[in-house]
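Can you keep this structure in mind? I'll have questions shortly.
Just one protein chain is left out here, and the rest sit where they should.
In this document, chain identifiers A, B and C correspond to the written order of the chains, with residue numbering beginning at 1 in each.
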Amino acid sequence: MGWNSWDCYGAAVTEDIVRANADFMAKHLKEYGWEYVVVDIQWYEPGATSHEYRRFARLETDKFGRLIPAANRFPSAADGKGFKPLADYVHSLGLKFGIHIMRGIPRQAVYDDLPIEGTKFKAGDAARFNSICYWNPDMYGVEDNEAGRAYYASILKLYASWGVDFIKCDDICRELPREEAELLMLAFAISECGRDIVLSLSPGPALLEKAELYKETANMWRITDDFWDDWRLLYAMFERAEKWSIHAGAGHYPDADMLPIGPIRQNESKKNRTKFTKDEQITMMTLWSIMRSPLMIGGDMTRFDDFTMGLVTNEGILKMLRNSRHAHKVWQKNIDETEFILWTAASAEGGLYAALFNTGDAKASCDLSLSDLEVYVPVTVTELWSGTSKEAENMLKCELPSHGAAAFYIK
Amino acid sequence: MGWNSWDCYGAAVTEDIVRANADFMAKHLKEYGWEYVVVDIQWYEPGATSHEYRRFARLETDKFGRLIPAANRFPSAADGKGFKPLADYVHSLGLKFGIHIMRGIPRQAVYDDLPIEGTKFKAGDAARFNSICYWNPDMYGVEDNEAGRAYYASILKLYASWGVDFIKCDDICRELPREEAELLMLAFAISECGRDIVLSLSPGPALLEKAELYKETANMWRITDDFWDDWRLLYAMFERAEKWSIHAGAGHYPDADMLPIGPIRQNESKKNRTKFTKDEQITMMTLWSIMRSPLMIGGDMTRFDDFTMGLVTNEGILKMLRNSRHAHKVWQKNIDETEFILWTAASAEGGLYAALFNTGDAKASCDLSLSDLEVYVPVTVTELWSGTSKEAENMLKCELPSHGAAAFYIK
Amino acid sequence: MGWNSWDCYGAAVTEDIVRANADFMAKHLKEYGWEYVVVDIQWYEPGATSHEYRRFARLETDKFGRLIPAANRFPSAADGKGFKPLADYVHSLGLKFGIHIMRGIPRQAVYDDLPIEGTKFKAGDAARFNSICYWNPDMYGVEDNEAGRAYYASILKLYASWGVDFIKCDDICRELPREEAELLMLAFAISECGRDIVLSLSPGPALLEKAELYKETANMWRITDDFWDDWRLLYAMFERAEKWSIHAGAGHYPDADMLPIGPIRQNESKKNRTKFTKDEQITMMTLWSIMRSPLMIGGDMTRFDDFTMGLVTNEGILKMLRNSRHAHKVWQKNIDETEFILWTAASAEGGLYAALFNTGDAKASCDLSLSDLEVYVPVTVTELWSGTSKEAENMLKCELPSHGAAAFYIK
Partner (left out) sequence: MGWNSWDCYGAAVTEDIVRANADFMAKHLKEYGWEYVVVDIQWYEPGATSHEYRRFARLETDKFGRLIPAANRFPSAADGKGFKPLADYVHSLGLKFGIHIMRGIPRQAVYDDLPIEGTKFKAGDAARFNSICYWNPDMYGVEDNEAGRAYYASILKLYASWGVDFIKCDDICRELPREEAELLMLAFAISECGRDIVLSLSPGPALLEKAELYKETANMWRITDDFWDDWRLLYAMFERAEKWSIHAGAGHYPDADMLPIGPIRQNESKKNRTKFTKDEQITMMTLWSIMRSPLMIGGDMTRFDDFTMGLVTNEGILKMLRNSRHAHKVWQKNIDETEFILWTAASAEGGLYAALFNTGDAKASCDLSLSDLEVYVPVTVTELWSGTSKEAENMLKCELPSHGAAAFYIK
């Protein structure tokens, strides 16, 4: 559970924004379990101003070709201090600090002919000339050789010295099996760096047939391409969630991507807000929580309204996120021409969870048979968003708005 | 849970064999929950003697083109009594009676120009000339028209009058979406026939994208082509089970096919026995039970040895079959060059199940971390095949023979 | 070059229609090289009245299960005389006689349990229960066994005795490689029957990768599904022609299907005429002739108008059909937003042919560079449809109506 700068500031986030959001999280959200503050892509690009990348922009690196924060955007990083001051600050708030990296080594370091730290190699010895990212110009992929391994060790050494707790590595998750060797190099470098660092893989969709590899190397992996505030993307997540749900477990989680809630796309206009309806946001939080997707806030928290604060501080929902086990879809069917989807999960505390979604275009009712959940005795049912409880036997009458959801704890 | 004649007698089973197995089940297995006695394919073919089908064999039908038991093989069916006497006998033992049918209408009825019972239609009005089964010569598919629906109603009327409790319909499960209309006609005819009849669909592999349709129309559906006593087929079932596990629920179960245990292929030689090793049979029973596959015995029960009786009367395993919920694979990985697979499930009574499989070619050990099961407190672990219990914390040391399994109840 | 009854009368053609068209051909077209008179599908179905097939209609067969003409439609076939009287009549006009057959053996013969002529086999020994035609209910495919070969020998013996010169075998051309054995059996039976019989394979599209097999077994094979009077089908033929053109040679020709010209679909209404414009018909005749497709007239010749007669009696075009060698497309490109296609061929008499097509939606001009035809010297150019000649050097100015064509002989 944390916050990531991409949805609200793209490649253009600055230190003051990060600090303000960290302050806010510490003060208002830490008690609910929110913990990670993550700086997304191109913190090393002095001229980044949007969600786009500048053509062949000159990047900040140290003398070993390792990317370092652009001091015009992250003033505390001046004089080669890197992210250490900012990470220290975040840690002082009782939070954790994360960064985004691209798979690979800067192309610029190759043409600058820079050495790899602590070795006799040059960047060109580690770079693979024909391994590139299709949507970002910064890096070459890294060879599975001594130079390549030394490069990955050198950047992890730097990140550990800064106090990084979380790495979101991009251009790698859906690039398997081609880039499998590079994933293994990265995971090995993290395990050897001397600091506990969470590894998050991006972008999706991840490959289902590589599920075991993701579990063994990473803590979370994106099951989708970039997710934004569009119902079609949210609806499509149900199918992805269904395929991936059985792969969530201790320390490894399929990742449905950040929550585009509250003020997003702030680099375009301060007036931008999520286009999701309130019901769609409830659907999103319900699905993410029952399937145990990592929750990363995408909006600028400092200007959250009450509804949005309610979304991320509902104790029943956050408890479901922690205690849900073995979540999966029960059925998906049309009832009186409206499509409903039912999910269920066991609770680690006993009892079970159920989530019902109306994915149709109008408000609709559904008589939910408890036998569909294999409940054959009288139970107490608590709806988590409303907090209301009632006794039930055989049947649960539900009415849901279009694109809305209900989440039940049943015992 | 039941018995089916295919694995031991193919298309050649006779009434005395069915009666003897029903007697045996009633006496020795009923108390463990075994209940269904099912006569498999071509009970209407007087000359059937093997697992093969005779070229354009003349079949027994009534005057409405409905297939009826060959009286030379099922003497009690003489004089048009059909399976009623045999079903009555099975019921008298406190068991249930099932039959196999092929999708469609006999081709022979079309060329004999027979009427459809209770209608002005002829068989030719219901038959689709270009819908055939690729491995059996008996039937044409049925049109989705008034004649077709009348034909399905007419056969269900007959089966209900016989007292049939279970229908295994063949040439339909993997034929979707082409034959979807015929599945819907059949399911409708069953729902209207006035008797509770379980519907089992064959052969597999079923189509994952049609999971919701199987759940809505049938009680069980084959997730595999015919399963026999070959380790490669058993090993392949793990992947199928993984894909289908989330679709098991109240009244609808992915079906991993019959259990080829004990004396099978008896029509070829009375000496034939399953080629599975004992450990492979334990692996099979463990996987089928945790994933909640229907259990249908394939061998001739009357000559089961003690080991085989033990397989089908282990109370812990059968309890797991009943109480397992939300089963799924946890991981599949090589440990010291031996592949292990771990499954887990919640128990409806609280606590959880775990099944560990050694799919490698040699005996091997595995230190099973309880955190992989998200168990972080001291627990009591009962191994169900041996019945032994012990306290455990953090780690469970396991040693498994090649192709062997252990099943744990943890609380 | 011939006439086929399908386009004008479907499955419902009768003897008087065949005789009238044969008379017309003998009198008006024979001198131009038109020669074959072919009775298309279901001449053995007494109740055939359209282009559709009746459900499980009872067919006429002899006592060996061989299909024979329905005497109500072909009176001269009464008393078991088969097509001999009609073939004799066609021969008496100096023409040749052909029939359509379906791959396989009548399903009805299997259920009637009929013997195969001259053998101890029954129809059921030759039939393959799972080989059917998807669009016609009459036949089962034939096994590649002794019974199957005897069946094919028996029907060829019958057809040879009738005096058949041409067999169009259906449900076989695009069914390779699955039905390859049956094609070889048929070709062998023809070669052994003691009479020269042209073999035409249908329906298309034929498989390009089987070109060598078609050449070795048949005289012509359909490169397209049924062709009708629709510009989209005609336009699509250019691509098929391009792929197949190099496979035309002595005695083996890719077949672009019948010419739907003049009165067609006469079983629906006597007023029906081809929907092709005159220019489209010229395009069709030009393409078929330069690529050397067999020409089979589809319309009722007895009521051809002058334009249609002109189409099939243009001596320059028919000479191109006979003398064209190595035809192929030269280019296909947009000139001032109109697409033109240029084909060329050598002439067996020296000189070369060129055909230019305007496939655009409006009249348009094209300056045809003779160097595109690798002509670098002054030449005489004769346009075959108009019969006009002129001297040319370097360039040929052409103006073509929409969907129109010009055909040139250049020397």
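Some observations on this one:
Keep this in mind: contacts are C-beta pairs under 8 Å (C-beta built on N, C-alpha and C of every residue); 3 or more make two chains touch, one makes a residue touch a chain.
Being a predicted model, the structure only gives us computed values, none of them experimental.
Counted over the whole complex, the shown chains touched by the missing one are A, C. Set against the missing chain, the residues C:Val90, C:Ile223 or C:Ala345 yield one that touches it, C:Ala345.
In the full complex, the hidden chain is touched by chain A at residues 55-56, 107-108, 110-112, 124-125, 127, 129-130, 132-135, 137. Although one chain is not displayed, chain C still touches it through residues 212, 215-216, 242, 245-246, 249-251, 325-333, 344-346, 348, 350, 371-374.
The rule we apply is simple: only the chains that are shown with their structure count from here on.
Averaged C-alpha coordinates put the centre of chain A at 43 Å from the centre of chain B. Within chain B, no positions touching two or more other chains are listed.
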